[in-house]
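Excluded from the complex is one protein chain; the other protein chains are retained at their positions.
Right after this comes chain A.
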Amino acid sequence: MAAAVAVPEHKLSESPNSRAIEIFDWTVTAKTGPISSAAQCDALQASLGIPHPEMMFGYNLLQIKHRPSGWTYAFRSEDALRGVKSGPLEDGDGGVKVGYADTWLKSRTGADSQIPLPQMVATKPYDWTYTTTYAGSLDDAGSRNAQWTPAEPSNAHHSIPIAELSRPDPILFYAEIPLFDDELHDNGASHLLVRVRVMPTCIFILSRFTLRVDNVLFRAHDTRVYHSFASAPPLVVRETRGWEAPHERVKRALPRRDDLMPLTDPNFICKVLSDMPKEVSQEAGAGTGWRGLGTVVQVTTLQP
């Protein structure tokens, strides 16, 4: 069967832990390696001021570079963690405690607590859920004129074309790049995963943050970056979407009530959250006041 679209000339390269594609004016590089070493984790912890996630993929990177303009956009775990709140959580941070926190604290400090506690110190507060609205990093100082500006709703080019992306064109380059993972001490899970596919007509990135706090809430934050090779001057569209819902509400969507495994699947979580009415998952959320809810579409025009 003939391909629906012509496959443009491109060059793939590969080295241990790194792969790249050169296509039109672009270079896309994906690096995936093992989790960070103890020494790297210590250094990161010192620099961030918060404990690092259990699985910290410090080496991993996705980078797209527009060679004529030098515009370089990247996704990396350290930058994503800089978006995690360090210090006491405030309005808009969407801070939560584990489901049984009140019972737990009472059992340890209440008048009927049978256990005299030894000296206790306060832990430095930070967002232990690793919630981040990270939407990528603008890497290159040469990107003098590339600022994200609000998309014009009337401009058809200022949105992500789902029809084009649904077409089964050949995938020329694909990578899945985990940035971090933490299981919140069996109280849920926090994941950040970046995926990229380079198609004959476009580059498409999805960076997905998902959070489950058992018996409390689900939260997700997606960043999509899209560039059509046909755009002139070259245009990049970035769309971010945040959702939240009480745990119980997502649990109702389980195919089998006693099998909770789908609740560990980011795709299942995002599907359920995004299928809910906007007023539920993008406005009310789980009532935490998290500022990441809602949708923002922005564009940037690259000028060589």
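Definition applied: a residue touches a chain if its C-beta (ideal position, glycine included) is under 8 Å from a C-beta of that chain, and two chains touch if they have at least 3 such contacts; residues count from 1.
Quick note on the criterion: contacts and distances are computed from a predicted model.
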Protein name, per the UniProt record, of whichever chain is missing from view ("Ras-related protein Rab", "Flap endonuclease 1", "DNA sliding clamp PCNA" or "Serine/threonine-protein phosphatase"): "Serine/threonine-protein phosphatase"
Given A:Ser159, A:Thr264 or A:Thr301, the one touching the chain that is not displayed: A:Thr264
Among A:Gln63, A:Asn187, A:Thr210 or A:Ser281, residue touching the chain not depicted: A:Asn187
Chain not shown: contacting residue from A:Gly33, A:Pro68 or A:Pro304: A:Gly33
Absent-chain interface as seen on chain A, which is shown: 14, 19, 30, 32-38, 41, 54-55, 97-98, 100-105, 107-108, 115, 117-126, 128, 162, 165-166, 168, 171, 174-178, 184-187, 195, 197, 206, 214, 258-261, 263-264
